[in-house]
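Excluded from the complex is one protein chain; the other protein chains are retained at their positions.
Chain IDs A, B and C follow the sequence of writing; residue 1 opens each chain.
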Amino acid sequence: MPRKLRMGMIGGGLGSFIGDVHRKAAGLDGMIDLVCGAFSSTTEKSKASGKALFLPEDRCYGNYEEMILKESKLTKDIRMDFVAVVTPNHMHFKPTKMALEHGFHVVCDKPVTLTLEEAEELYLVIKKSGKLFALTHNYSGYPMVKQARAMVMNGDLGNIRKVQVQYIQGWLATNKEHEGHKQAKWRVDPKRSGIGGGLGDIGTHAENLISYVTGLEIEELAADLTTFGKGRILDDDGHLLLRLENGAKGIMSYSQIALGEENNFAIRVYGDKGSIVWKQENPNRLVAKWLNEPNKIYTPLGHDLYPEAIEACRIPKGHPEGYIEAFANIYKNFALHFMAILDGNNIVKANYPSIEEGLKGMRFIYASVESNKNNAKWTKINK
Amino acid sequence: MPRKLRMGMIGGGLGSFIGDVHRKAAGLDGMIDLVCGAFSSTTEKSKASGKALFLPEDRCYGNYEEMILKESKLTKDIRMDFVAVVTPNHMHFKPTKMALEHGFHVVCDKPVTLTLEEAEELYLVIKKSGKLFALTHNYSGYPMVKQARAMVMNGDLGNIRKVQVQYIQGWLATNKEHEGHKQAKWRVDPKRSGIGGGLGDIGTHAENLISYVTGLEIEELAADLTTFGKGRILDDDGHLLLRLENGAKGIMSYSQIALGEENNFAIRVYGDKGSIVWKQENPNRLVAKWLNEPNKIYTPLGHDLYPEAIEACRIPKGHPEGYIEAFANIYKNFALHFMAILDGNNIVKANYPSIEEGLKGMRFIYASVESNKNNAKWTKINK
Amino acid sequence: MPRKLRMGMIGGGLGSFIGDVHRKAAGLDGMIDLVCGAFSSTTEKSKASGKALFLPEDRCYGNYEEMILKESKLTKDIRMDFVAVVTPNHMHFKPTKMALEHGFHVVCDKPVTLTLEEAEELYLVIKKSGKLFALTHNYSGYPMVKQARAMVMNGDLGNIRKVQVQYIQGWLATNKEHEGHKQAKWRVDPKRSGIGGGLGDIGTHAENLISYVTGLEIEELAADLTTFGKGRILDDDGHLLLRLENGAKGIMSYSQIALGEENNFAIRVYGDKGSIVWKQENPNRLVAKWLNEPNKIYTPLGHDLYPEAIEACRIPKGHPEGYIEAFANIYKNFALHFMAILDGNNIVKANYPSIEEGLKGMRFIYASVESNKNNAKWTKINK
Partner (left out) sequence: MPRKLRMGMIGGGLGSFIGDVHRKAAGLDGMIDLVCGAFSSTTEKSKASGKALFLPEDRCYGNYEEMILKESKLTKDIRMDFVAVVTPNHMHFKPTKMALEHGFHVVCDKPVTLTLEEAEELYLVIKKSGKLFALTHNYSGYPMVKQARAMVMNGDLGNIRKVQVQYIQGWLATNKEHEGHKQAKWRVDPKRSGIGGGLGDIGTHAENLISYVTGLEIEELAADLTTFGKGRILDDDGHLLLRLENGAKGIMSYSQIALGEENNFAIRVYGDKGSIVWKQENPNRLVAKWLNEPNKIYTPLGHDLYPEAIEACRIPKGHPEGYIEAFANIYKNFALHFMAILDGNNIVKANYPSIEEGLKGMRFIYASVESNKNNAKWTKINK
């Protein structure tokens, strides 16, 4: 008998941006129920969040250890199936590891861990556990991003020559971290964010998008990172030269201090047969450019889409789907995979980012920081 | 103790566009659970839909009468709180009436009924029942539409002079109703759609948006309607001249045969101090034009928003919200109103379209059809 | 021996918007020299304008009669070849007639005359004179407008069903005519503008664009015109229902009081095979929509253009051409026609608007004003 999956959440207390996004994304397709949580650092706060989310008090825990231990003792028809880890970066590794080792699957926010070492250890933990692990590189969930990838994979663009990515935001153009802005505070704090500031927050999304759309890995990079915000330690802006497999060249600009920019994430991929342009702020539109034809505009459930794009759409054309829907595609594919396993179905495969993408992201951060320390010297990405 | 609301659905079986939208919209904010449904015309199909939605078999009913009667007999802590009516137009009135008379609140799709007479009767039924009634004129749920309305209401645009609305689609440019397209079939069928084809489907949205944004009623109209699709009876295209209160003039173009258009719904409102332009296909952007300043672009959670717009946003700026989120704002406001009542709170008021908007829509349809019969003669909207 | 053509100008003194545009448009392609002018109402002002334009004093005349008479007496190798009439509407007919009757060709601004009677008389004068007459409906000069027309003419869009035109400006949103704004003054004055205000100024452009792009004539119209500006006599805003040949329907909105709009002129044409959208403010882009293909973006000298569009382009793709270039295409085609005649070449034909378009424009104005007097009653366009 098919049933909805039961999710427990670690982090994501009231007021958290990303916790709320995870809950909405998980719930959108009616396949997942939130059943418990360790939302905050104290039992009291956690229960307050749980109450606002209509959870019973006894499923609101004071910390993740308590949650994992107590939930594992509940009967199979009640206890959570998987954990969503939506804490700051320094709190990804331990809860994920513990959850996996207690038999729970995990959906985790990115970057996957605080350090590269943690990510490498987590890789082993996951493989050993045999549990599912999804990493929420949510921008790969947009239908038009999936169409772009499918066009590259099917050779429509020919050999990829040039990739241009920008991910520019302005929310840290001023020192919001001194004004009680909770998210700003931990994002600029190396103890909670790791060695990359903007790099970890948005640079990794940019790296993932390049890799997802083109299927090409970055072989080496030269990074010129900057810290514009007074008193900050971590990068809040970066410019990178990239060299990809097969001779393709790339360039990346990311920023948290690009004043006035909201969430301006865009990619351009140029091949020797065709090119594509996609922009996150108007995501339901993919422009493809061709050698001997006018430019074409692809839209969700519009003409000439690949199945990978179609299956990521929910509603008729012209009815915009947004950030939550794209995020929900990670959860939906995770849930479909999970349900197939419950069902004994081996055909459905993982169609969501996982630890491999997490490792790539961490290696990208480390290589960028190293390159920057060496005055933007070319630095290989270790594999 | 706060709790999630329990929704029963009438219509919306598997494959239904709008049923799925209602479910996602109702579920998005984690305040409403779908607990039962009479999804289809047979018990078997209804159960199949229910199963796919993870509902227990005994809460999947063969028709709405059965659902309403059986649910009313369940205990208070289990039975549905309200009904969502998502059937074709001819099946709005009876289920809604019966649900209200059995003590259930109702959320209903638009246009509110098949005929004006039904709408007038429903008005009385609702008032008598003392139950809540929400009509899903979902486009009023977009944050930037709420900002536009607030700007008008606060006098920022001055006296409104001119309103220009287009709602153009191309999905009926060919005779899809002959190709087994279920939605096309009932949309072109007067028995199920009523006397307005495109008028009822999208014209009423356009009428509602004018009224919502400007706060002005249409006093009279001249309608030139056309049926382009071969063999069709109802209008699939229309052009209207509008005269609004206070001397404002309006113009409306709607179409289902505007080949290649997806869901191109846009409004321009011109006052003597300022103007606004909003377009549904890129909804997170409101352009305002001013007498002595550059044009400005307003965005969700961006600068200079009114509280009405802010409270309709969910996630940080630059992360696009779409059609489902706007739709969900109807459900969210309905749920907040409902929960406040459960809570004994009289301060929260209805902040969603209701039977008054439904009546206006029906009167708009009737006046348009009458005008068109009289060769686009000016026709008053009865009140 | 080929030579540049010599132009005399009537009107267009210093500070005139449209006179300057005509001069730049005439000069752009290096085929026409300005050699003389009766720029203003006094000899002194006319000479001042001429001086600023580097003209010799003796070719600057105090009025058009003097210019036409004196120029006709100059030797053939010196005297002007044609006259450009760029005065307000009430000063089109007489100078044009006199010039034609003295053997000069004419380029005239639109609307062609002050009254329909004048236009009808001018038609006869032109035919009798055997001289060339070009009317500067400049928007038909844009390459992408020519592409749109060619697509319709070649049947790419199939049967035309629906045409939607807006030409909205905001420059008369306030009473600029009281602030010494010269152009505003005559535009709101029926003695100088004729019976149409916005109608004559921009409505005729809209009418011409419909006719040019679709090749269809307006058979009847219903016009709801408004005068928003205090103390004005003429329309400054209008909404029209249109019925075209072959059962096509149209709708038009024009305005001079759409506050904040600059020169927002746009057309949408929907056929049963394809559709096009063009917007004057970003004119180097034509979007075509298709039944079974993604939307395509056509650009000057880009892919899949018809020869009519290509020959209207000057510079490589991506280098925007604008309003002056489109205007210059009228002059260029006029000059090519003229030079061919000088050359004894009968193959080159008139490829610019002429008196026929002028007559249509006047009939459109008259029918609109009549319809409006009769409360937007359907009114046939006399032919």
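Convention: a residue touches a chain if its C-beta (ideal position, glycine included) is under 8 Å from a C-beta of that chain, and two chains touch if they have at least 3 such contacts.
Computed from a predicted structure; not experimentally measured.
Hidden chain, full complex: it touches shown chains A, B, C.
Residue C:Gln169 is the one among C:Asn89, C:Ser140 or C:Gln169 that touches the chain missing from this view. Interface note: of C:Arg23, C:His105, C:Arg268 or C:His337, the residue touching the hidden chain in the full complex is C:Arg23. In the complete complex, the residue from A:Thr43, A:Asn63, A:Thr115 or A:Thr226 that touches the missing chain is A:Thr226.
Seen across the whole complex, the unshown chain contacts chain A at 161-162, 164, 166, 168, 170, 173-174, 222, 224, 226, 228, 237, 239, 241, 243, 249-251, 253, 255, 257-261, 268, 270-275, 288-291, 295, 375-376, 378. Take chain B: the residues that touch the chain left off the picture are 287-288, 290, 292-299, 302-304. Although one chain is not displayed, chain C still touches it through residues 2-4, 17, 20-21, 23-24, 27-31, 34, 51-54, 169, 171, 261-264, 280-284, 299, 302, 314-325.
Definition applied: only the chains that are shown with their structure count from here on.
Put simply, the chain farthest from chain B by mean CA position is C.
Two copies of one chain, chain A and chain C, form a contact in which over half of the residue numbers belong to both partners. Centres computed as Cα averages put chain A at a distance of 34 Å from chain B. The geometric centre of chain A is 55 Å away from that of chain C, both derived from CA atoms. Among the residues of chain A, those in touch with two or more other chains are 299, 302.
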